[in-house]
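What you see is the complex with one protein chain gone and the rest in place.
For chain A:
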Amino acid sequence: MPVVRVEGVHKRFGAVEVLKGIDLTVEGGQVIAIIGRSGSGKSTLLRCINGLEQIQAGRIEVAGHGLDASAKGLRDLRKDVGIVFQSYNLFPHLKVGENIMLAPRVVLGVGKAEARRRAEAALAEVGLAERFEAWPDNLSGGQQQRVAIARSLAMQPKVMLFDEVTSALDPELTGEVLQTMERLALHGMTMLLVTHEMAFARRVATTTVFMHQGRIWEQGPSERIFSAPETPELRQFLGGGLK
């Protein structure tokens, strides 16, 4: 059974139709990169998958939860979907460890010891085991982003969404975040990432999806997408993007 199933999804912001009928299936363990120009709808698609944006038509199903209008259904779905944002969005009033333990404690109701164990494991996974007691403001952007990844991991999601997570980082810091993501992929995490890092998408993603004007324009195995793009739009996009 696929982890994520998106069927005929339409999304409008006012009069502007951003998603014009999206169908996408993500199997367990798959890493899917979504590429495309700004405004092609790729971030919106990601945000629809965990209900941060409401869709007007179609169906989204994640790990057996259908996305419906009720708040309860939405929260159940979000327990299984982690998302990492471009701007990290750590909670500045909590230390790193507390940032990670908060949701497992209050949302999933796990005990303090278990939450701590999960947080330590998640921090180790992103290579920041020793920063448990640090304040977010005292970390570099790359480290904050890795803590944000750990915060999502501690919920033990079935799929992780990454929304241009390196776009706000220097090239140097981008590397450490990408390495962290690559390690997650190796450990079998199902991942859906919107990215401008073409080399990373080509190397790590099993499938790459090219979005154009609110539609999935072309998709396929990453190697094929990058080496032999079929549509002129993708060829043009890659030609400009790879320089």
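Basically, a contact is a pair of C-beta atoms (placed from the backbone, for glycine too) under 8 Å apart; a residue touches a chain by one contact, two chains touch by 3 or more; residues count from 1.
Following the convention adopted for this analysis, contacts and distances are computed from a predicted model.
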{"item": "Chain excluded from display, named as in UniProt, from \"RNA polymerase sigma factor\", \"Zn-dependent protease with chaperone function\", \"Amino acid ABC transporter permease\" or \"Periplasmic thioredoxin (Cytochrome c biogenesis)\"", "value": "\"Amino acid ABC transporter permease\""}
{"item": "Which of A:48, A:103, A:194 or A:234 contacts the chain that the document leaves out", "value": "A:103"}
{"item": "Options A:11, A:131, A:151 or A:212, residue touching the unrepresented chain", "value": "A:151"}
{"item": "Contact set of chain A toward the excluded chain (per top definition)", "value": "50, 52, 71, 75-76, 78-79, 81-83, 85, 87, 89-93, 95, 102-103, 106-107, 135-138, 151-152, 155"}
